[in-house]
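Only one protein chain is missing from this complex, and each of the others stays in its spot.
Entry: chain A
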Amino acid sequence: MNKTITNFIATLILAVLLSFVLPWWSVMTAALATSLFLPLKKAAVFFVPFLAILLFWAVYSFMLSSGNDYTLAKRIAVLLPLGGNPYVLILVTGIVGGLAAGIAAIFGKQLSLMASKN
């Protein structure tokens, strides 16, 4: 349990830090790194970074958008199309980031298993 929380927080902080220097895939890098150094088990391998990044991207999007009356989010939610609902767009944004991070973490987990085996 402790490890889960540590991983969650570490992924979140690392992702935020890396976002200043790397493009969108910094969340994949962050999740990969934490999965290597703070390995988790089973479903947690995917879901912990998934939720961490979902939280990061969704909260950040919400902060940017709510201050501007969701003007652009409403339009993008027509474009994609998500029925014009900005909250759905925020959720989708979080899921996209989370998915990328979670998959990268699975890869990291497999790498760490290789390393520990040798």
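Brief remarks on what is shown
Assume contacts are C-beta pairs under 8 Å (C-beta built on N, C-alpha and C of every residue); 3 or more make two chains touch, one makes a residue touch a chain; residues count from 1.
Following the convention adopted for this analysis, contacts and distances are computed from a predicted model.
When the listed names "Penicillin acylase family protein", "pH adaptation potassium efflux system C transmembrane protein", "SusD family protein" or "Carbohydrate ABC transporter permease" are checked against UniProt, the chain not shown comes out as "Penicillin acylase family protein". The missing chain, though absent from the display, is touched by one residue of A:A10, A:M28 or A:L51; that residue is A:M28.
On the side of chain A, touch with the chain left out of the figure occurs at residues 19-20, 23-25, 27-28, 32, 57, 60-61, 64-65, 67-73, 75-76, 78-79, 89, 92-93, 96-97, 99-100, 103-104, 106-107, 109-111, 113-114, 117.
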